[in-house]
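Every protein chain but one is kept in place in this view of the complex.
Here is chain A:
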Amino acid sequence: MLILDCPCCGVSGEETEFHAGGEAHLKRFGPGSSDAEFHDYLFTKENPKGVHLERWRHANGCGKWFLAARDTMTLEVYGTYSAQTTEPPQDIKDKISAKRPGWSWREFS
């Protein structure tokens, strides 16, 4: 069971108040992209054992989307942060590095 802190309303809630929304920081490839780019955008997703960056929605709460950095193996939540960002904040990256030195996830490390 995960405990997530919603950065939009401040609730510290358990997992069933939220809904997972797949991988975070996706870059959209739409009109004008190549078939390969569009395919990867739709189907090629990270599925790590370890550090993962995800979108979550506070579905049974304030209704807002936010992002979370967590560990799929230990279920530790490193932190949650605004969906209006293009990369995880430094303090969350530092927390991950403390637990998982040398981690990387797509272009982040």
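Basically, a residue touches a chain if its C-beta (ideal position, glycine included) is under 8 Å from a C-beta of that chain, and two chains touch if they have at least 3 such contacts; residues count from 1.
Everything below uses one rule, namely that contacts and distances are computed from a predicted model.
Enquirer: Given the options "Putative ABC transport system permease protein", "Class III extradiol dioxygenase family protein", "Sarcosine oxidase, gamma subunit family protein" or "Energy-coupling factor transporter ATP-binding protein EcfA2", say which is the protein name UniProt records for the missing chain.
Expert: Hidden chain, UniProt protein name: "Sarcosine oxidase, gamma subunit family protein".
Enquirer: Touching the absent chain in the whole complex: find that residue among A:Leu26, A:Leu42, A:Cys62 or A:Leu75.
Expert: Final answer for the missing-chain contact: A:Cys62.
Enquirer: Please identify, in ascending order, the residues of chain A that touch the omitted chain?
Expert: 8-11, 13-14, 16-17, 59-64
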